[in-house]
Structure formats: structure tokens, C-alpha cells
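Just passing along the structure, written as C-alpha cells.
One protein chain is absent from this view; the other protein chains keep their places.
What follows is chain A.
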Amino acid sequence: MVWLIGLGYDLSASTFSPDGRVFQVEYAIKAVENSSTAIGIRCKDGVVFGVEKLILSKLYEEGSNKRIFNIDRHVGMAVAGLLADARSLAEVAREEASNFRSNYGHDIPLKHLSDRVAMYVHAYTLYSAVRPFGCSFILGSYDKDDGPQLYMVDPSGISYGYWGCAIGKAKQAAKTEIEKLQMKDMTCRELVKEVAKIIYIVHDEVKDKAFELELSWVGEVTNGRHEFVPKDVKEEAEKYAKEKKNNRRVYRTTVQTVFS
């Protein structure tokens, strides 16, 4: 009986439970796990984001409700969780980056930006008057001196640096796939195809029908600017992904027939 676990200590973010957990923050993390997957992978010359955007209705316009945001010229943010919360955090991140540039004259270093936004997210986990943000996001940037960087911030207000990370409902499966990659030796162009492949693989066709793939990158290939992947590259990546996914399916059915 999962819903008995909280039992009075989960009513506000300002209360600890006897075993030392803040349930509201954990529930916020669960909210992220209800949304579809987003992954970010860092390679030797850039960062690639891939988001599986579920299409709930055929009437939706294509490309609406994007889940990848541009924070500054050189920073991209992929989100999972409550999209409205994510949008307001994107706005916060944009303001931070803009103020930094205005005061200090250069691009905000990604570590600093993710620290600042993580502090902001953390502030909402301290009081009973507000609820924590129900979204995780992945920030990525490329700088010619510092190289590519990738940070993830979760609703508890922690930010970690990664080589590859996944958030959302299929994050475990995606993480397994990411671990198989040799990302430190790959370039962005190769990585784009792999990212598309991973999204196609972790997409659950039974539960969720249609989805749209959002791909973006920032790296040497774009001269340090964060951009959505151009149409031709995206189509090539999707073709590769579908092929790989079909091959996998064939392999799986062959194995099943052997054992049955």
C-alpha cells in the first residue's frame, strides 16, 4: 500500500519524516518519472539532446510545446516533468545568463549557471507555502576553451555533471543504452544518430502510440551555438534509428523461437 508511506509527514515540503526523507521532494521526482524521456549525451566536441515528445492527439500542431529550450546562445536545456514548471525555470535560467553577461562581459560558465538554477530550485523545497518544481532538466553547452559540458538538475536542487544522462519514464532503459556508447570518442554527427536510436528503442509502443523526436545539439559543429538539428541530419538520424530498432526486434523474436 504505497500511499500509506507518507502518512502525515508528506503534507508539506517543510517537514521531514522520521526516517529522514522529505516526501514532497520525492513526489516531485515521481512527477518527473511520469513524463516521457529526455536524454543528453556529451561527446568529445559537443553535446546532443534528444527528447521523446508524446503526441496525445492528432490535432496538435507539429512542433508545438517544445521541450528543448535555448537558454543563452551557447546553452541548451532539455526538460522532463511538468512542462509549465519547466518553462518558468527556463525563464529563470535565461535571466541568470543574461545578467551574468551584462555584468561580466562573457558567456556564463555552465557550472555556474547550473549551480545558480539548482539553488533556485532548492529554495522551493524549503517552505510549506510553495511546492517544489516538478521537473528535472539537463543543461548542456560547448566552449572552445573548456570543451563540452553537461549538467542535470533534479527537483531536490542538486546538480551533477555527466557524460550522459537520462530523465523521464524510461530513464533506466535509456541509461543502460547510454552506457554502451563510447561517447568520449564520438563526434556530434555520429552521436546524433545514436541519440535518435536510443529514443526510438526506449519508446514504449504499447502504452504510448505516437511520438515526435526533438533533437538539438551544441558543439564545434555549430560553432558553440545551441541549435535544433537541421532537417536533413534529423531525417538521416531517424532513418538509422528505425533500422536499428527493427534489427533489434528481429533478433528478439529469433531468440524467442529458439527457446520455445
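Here is the rule we use: a contact is a pair of C-beta atoms (placed from the backbone, for glycine too) under 8 Å apart; a residue touches a chain by one contact, two chains touch by 3 or more; residues count from 1.
Keep this in mind: contacts and distances are computed from a predicted model.
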Protein name, per the UniProt record, of whichever chain is missing from view ("Cytochrome c oxidase subunit 4", "Codanin 1", "Proteasome subunit beta type-9" or "Nuclear cap binding protein subunit 1"): "Proteasome subunit beta type-9"
Residue of A:H106, A:K207 or A:K231 touching the missing chain in the full complex: A:H106
Listed residues A:D19, A:E62, A:D145 or A:D185, member touching the removed chain: A:D145
Interface residues of chain A (partner: the chain not displayed): 102-106, 109, 111-112, 115, 145
